[in-house]
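Take a look at this one; I'll ask things after.
What you see is the complex with one protein chain gone and the rest in place.
The chains carry the letters A and B, assigned in the order they are written, with residues numbered from 1 in each.
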């Protein structure tokens, strides 16, 4: 907990309002409550600002008139947020063996595990060798967790979850702010990972924690090996993701989606329920229910070269032949 | 071992035939022997059913007339198979240290390793810190295994094999059956991973075990980092797979194939000997010997946008210009 004045000092901000207000945490502009700090990085989000219930808002001078609460005025809002996020991040508190405060209701826990402060593990769980579970993690009943798994602070895991070898849950999201010298400043991710019941996670898959809210893997989800789930992704119930898929930050997939191996889903994409994406496809648009595909079909190397040559000239060809979108529709 | 009647109870099946038959395991319809159970999930496989040597077959009512042996009649065959597979799966038997029954003929085994029941390790092997080897694994001579590796039950590994840090061998395949409420039921994978001699496996690569038969990595294969090898894949001798490649279930690659980094090979594809696949390509067809490519060549973002715009209109353009496959051939 810091006062607004202390936080202002950390980032060289000007305080407009109550310097002595206690700030207990960070939250998004739509979720922040009276003792929380939020940020508005662009005039695009002006309506969020006007309606914010936050105790204080990091913003630029030009948005001050629309701020209904206390403010920290800075030049680079996102950078200020990145810097301040680290003051609210917990450090790992425990590196050796099983912490005395952990409540473990299962027998089959390997001696070589490292289990942190306040961890709760339910009944009938198995945890393999050299698995590390940081402070505040909660695992319900019947978990089957293999060797060499790492579960980071405060992750919440439901019943009947299978976590294969080498999985990492709760890693930091890939959020970075640029300063004026083009240097990156990492954002400390303060959200958690929430995993429902009956979820299966394949080997060496990684699930990042959310920035402010949680990354959510709903009940019944199936994740194959070497999948990347970025910060703030939401996977709806019974969605299945095959191996090698990369899902970018804040992408939302509905229920019962199926994504084939090696696909890439761009950040912020929204997929409805029952979307099927063929393996190796790139999802660069929002998708309603249906079957979608997007990759280049294999052919001999020489034919591929020729077709790519002309692909990149299609616009010129269309002009040469006087083909316009209108003409095509008319016919 | 269960009687056919017990197995029927597990999945609410109707037994047609000998309820007291002892079933010792599951096998594919073409391999199952007289004390093994198999399944036929569709009328497509009727000839396999007719010729099956299995002790019993899980099938739907309509295939009963073609069944030459005992049967378990159910509505959803694949789901019944998924449920029954778990009754034949071994649980990990050992979580702490080196099991007294392990036969280890090498000196350089890190103290922090976990080595299961009945594991056999040959001469002149090195095994790095925190590596976990489950029950029944067999490793021949001269293996060089790095730290944080996980080798799951009953994997068989030949001579002179290099396994880099973070590798997982023998993880469960991504096979799941849907029930009537669109919930996934994992299939317990009962096949193993078989790795030949002189194989090299890169860091954080994952090789899944087979469903009923084995995943096979033949002698002389080279796997780079972060490669995914799905259940029942067969890689022919001296085939080389570069980093980040995703190979789907039951894909078969011949000898001396070379697959470039980041490629995706769809499930069930067959590649002949001496196939070369350029990196980043998607293999969505069976391939005979030769050099194949399939990806979109890089260009400026604006040119890419234009060419993709017209790519998705090619069918309309062809109609507009009265181009048909026949016309193209005539010329």
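FYI, a residue touches a chain if its C-beta (ideal position, glycine included) is under 8 Å from a C-beta of that chain, and two chains touch if they have at least 3 such contacts.
All values derive from a computational prediction rather than experimental measurement.
Checked against the full complex, the candidates A:21, A:152 or A:235 give a single residue touching the omitted chain, namely A:152. Screening B:52, B:146 or B:250 for touch with the missing chain picks out B:146.
From the options A:130, A:146 or A:159, the residue with contact to the unseen chain in the full assembly is A:130. The residue touching the chain not shown here, chosen from B:52, B:69, B:85 or B:164, is B:164. The omitted chain makes contact with chain A at the following residues, 91-92, 95-97, 112, 114, 130, 132, 148, 150, 152, 166, 168, 171-172, 174, 176, 182-184, 186, 204, 206, 208, 226, 228, 230, 244, 246, 248, 264, 266-267, 277-278, 281-285, 287, 290-297, 299, 303, 306-307, 309-311, 313-314, 316-317, 319-321.
Seen across the whole complex, the unshown chain contacts chain B at 108-112, 126-130, 146-148, 162, 164-166, 198, 200, 202-204, 220, 222, 224-226, 238, 240, 242-244, 255-256, 260-262, 279-280, 295-301, 304-305, 308, 311-315, 317-318, 321, 323, 325, 327-328, 331.
To be clear about the criterion, only the chains that are shown with their structure count from here on.
Here the spacing of chain A and chain B, counted between their Cα centres, is 29 Å.
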